[in-house]
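Only a portion of the chains appears, each positioned as in the full assembly.
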Amino acid sequence: MEIFAERTQLALDLVGVFFFAVTGALLAARKGFDVVASALLAGMTGLGGGVVRDVIIGVRPAALEHPVYLAPVLLAVGVVYLYYPHVSRFRRTLLLFDAAGLGLFCVTGTAKALAADVPAVSAALLGVTTAVGGGLLRDVVAREVPSLFRYDDIYALPAMVGAAATAVLWRLDALSVWTGVAASVVTFTLRALAL
Amino acid sequence: MEIFAERTQLALDLVGVFFFAVTGALLAARKGFDVVASALLAGMTGLGGGVVRDVIIGVRPAALEHPVYLAPVLLAVGVVYLYYPHVSRFRRTLLLFDAAGLGLFCVTGTAKALAADVPAVSAALLGVTTAVGGGLLRDVVAREVPSLFRYDDIYALPAMVGAAATAVLWRLDALSVWTGVAASVVTFTLRALAL
């Protein structure tokens, strides 16, 4: 079953990978990692959530079949490398990019799981997994307190709202690129309001 | 190949998920996580070991096909939320529930791997993986020292005994619900004696 056209899913995915990869590269920069370690952390953050989702669903990860998924990772590392000295509000920048990735991935992750004939409830949970997975991996391997568990923060809830909205839209036969992007924007806004 | 009847496997699984989810919710409560983070940690703890096992075997995780697996997670979060202020011996309670989950999962995990035609030795190891995986994930993401590696503790050994017993019972054609539950009780007892 196809939810989004293949090119649409790919385009949204690549943008989401870029957003998350930026957060990985930013954290690497602040921690003083070299460029190789930065690329690895950016790659894990950008690709981690989607790979975990695909492995659980039982399909070969898209990032494996299409090496173009590496492009946004390398772009993010390059951009951060050039601009990092000029980023004055590091933490806020990281969290805004993270929120943008969260908004996109909770929708595309849910759509990809629905396309693999997973029950709607499980699909929404896999959407949340896609959205929070990369950032959780980033924080665990870089030994940061995961955003997911910061007591003064609302992190997973917006992703749950976005993923549930995607599943409901699909049930109502109303899931399109436009309603999907709308759900992403709502998720991003809810998350950004908590910053 | 079927080891336990499907309903039996499901029932034992759900009870095990509940036990482990309680430990995740208890740890979340002590760490002051909000209810969403608590549900996520409870879910990872309860479902993590089984999902890792199924992904390694190469079958779609049961928790994905049957959203009923979420019920014990939500129940655990609710129970802990209501009773937490009355739990006087927090750590001991957590470890007892953990031991109960360990006892069940080392047996059902081994049985599920045997059912997927994995060699008996590997099946027992996957049983241990199922039993210790959720708790390890819980401790890693919540930045606790994993029970697995506490020097003053006997944690994995009982799970190894239970998983090996399950594989041996199966080889002897003597694995039934009753002998399986007996192996679980022995595992739980061995683990509880170490507390």
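Things to note:
Going in written order, the chains are labelled A and B, and every chain counts its residues from 1.
Criterion: contacts are C-beta pairs under 8 Å (C-beta built on N, C-alpha and C of every residue); 3 or more make two chains touch, one makes a residue touch a chain.
If you're wondering where the values come from, they're calculated on a predicted model, not measured in any experiment.
Number of identical chains making up the complete complex in this structure, 2 of which are shown: 3.
The working rule: only the chains that are shown with their structure count from here on.
Between subunit A and subunit B, the centres computed from C-alpha atoms are 29 Å apart. Residues of subunit A touching subunit B in their complex: 55-58, 118-119, 121-122, 125-126, 132, 136, 140, 145-146, 148-149, 151, 154-157, 160.
Partner subunit A is touched in their complex by these residues of subunit B: 28, 31-34, 36-37, 40-41, 51, 55, 58-61, 63-65, 67, 70, 140-143.
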